[in-house]
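Missing here: one protein chain of the complex. Every other protein chain is in place.
So, subunit A:
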């Protein structure tokens, strides 16, 4: 009996100790709510302290599977003013912003901003828009950098303080100028190894390094591009590259990467001017490529004294395109068309203007040799041109009046050699 009493007393005593030894001092001097309040106040104050605003490099779609976009953002008294390389350089849009307290401090642009929300707008066909976050968990703040994580798509991004002397419009213009002058494919040769990079309009850089392919999103910068994360090229870590618009070269611009230089095989508009031999199955004709004066069109003269053909320059790819065109109309509404033609295979003739040829320099050959490649090659294999006569929209037959070298047919075009 006594034993039981001792046990019971010991048990009761242990309760006493448990409750009195209970230490409920907080780890921090203030409650969590108060600390969150203070953090929000502090972050707002840091955000609004940047007189010239901040630069945000924003990555879209989950796991960085979209592109990179630059926003300049100035925060003042609950409003945010935004500029971006997505729109004209002189455009800004203002809406409200807030730092809310849901998943820790969250920066949100909470009324519609036509610039900042443009990639977030959903549509019936794409219900997440372009996958852009406009609410960001604030992870860390220094005086010059704010580290964010998108609340919905979870990409990590950094907002950096803009220097006071940066002129927004010039800064955005510089980015847009790089974007306007960037071509499609560049290569870098180091010893035996060639690295190719393809820069897509969706702002994704696809590197082919020997046999492996790495794709990362990139942002345009004032001087070139910045990759979302470094890519290893010839044992060097490349993160940023400077673009030389005159030479069309990308040079690594982060430390240790400055001897990585990407170049591109590219024909500028002016490079096409000159005298050529137009070569096809039945021989060779001396022709001239004559600039039309508008900076984007060439006339091909010399196939016949009756007409010239029109070639349009593509600034992005450096190629010329030609499509079927009307070359002659008489008073009775009878017209002659230069049509595209699949002479080798289906014998089909087209007068639809997108079914023509892409003309490009063959960079594997010395000198200038222009190749003619069928538009939509693989689906339609155009190889020739043919002059057809139409009465209104009705096909009459092969032209008997307007001819090239005495024939309506220009069969099996080989290309044009500059002389």
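Convention: contacts are C-beta pairs under 8 Å (C-beta built on N, C-alpha and C of every residue); 3 or more make two chains touch, one makes a residue touch a chain; residues count from 1.
Everything below uses one rule, namely that contacts and distances are computed from a predicted model.
J.: What is the protein name, per UniProt, of the chain that does not appear here: "Collagenase-like protease", "Substrate import-associated zinc metallohydrolase lipoprotein", "sn-glycerol-3-phosphate transport system permease protein UgpA" or "Ribosome maturation factor RimM"?
T.: The record names the chain that does not appear here as "Substrate import-associated zinc metallohydrolase lipoprotein".
J.: Looking at the whole complex, which of A:8, A:245 or A:419 touches the chain that is not displayed?
T.: A:8
J.: So which of A:52, A:100, A:297 or A:417 would be touching the chain we can't see?
T.: A:100
J.: Sort through A:127, A:211 or A:294 and give me the one touching the missing partner chain.
T.: Answer from the full complex: A:127 touches the omitted chain.
J.: Could you pull out which residues of subunit A are in touch with the chain that's been left out?
T.: Subunit A touches the missing chain through residues 1, 5, 8-9, 12-13, 15-16, 18-20, 22, 24, 31, 33-34, 37, 77-78, 95-96, 98, 100, 102, 108-112, 114, 117, 120-124, 127-129, 134-135, 151-152.
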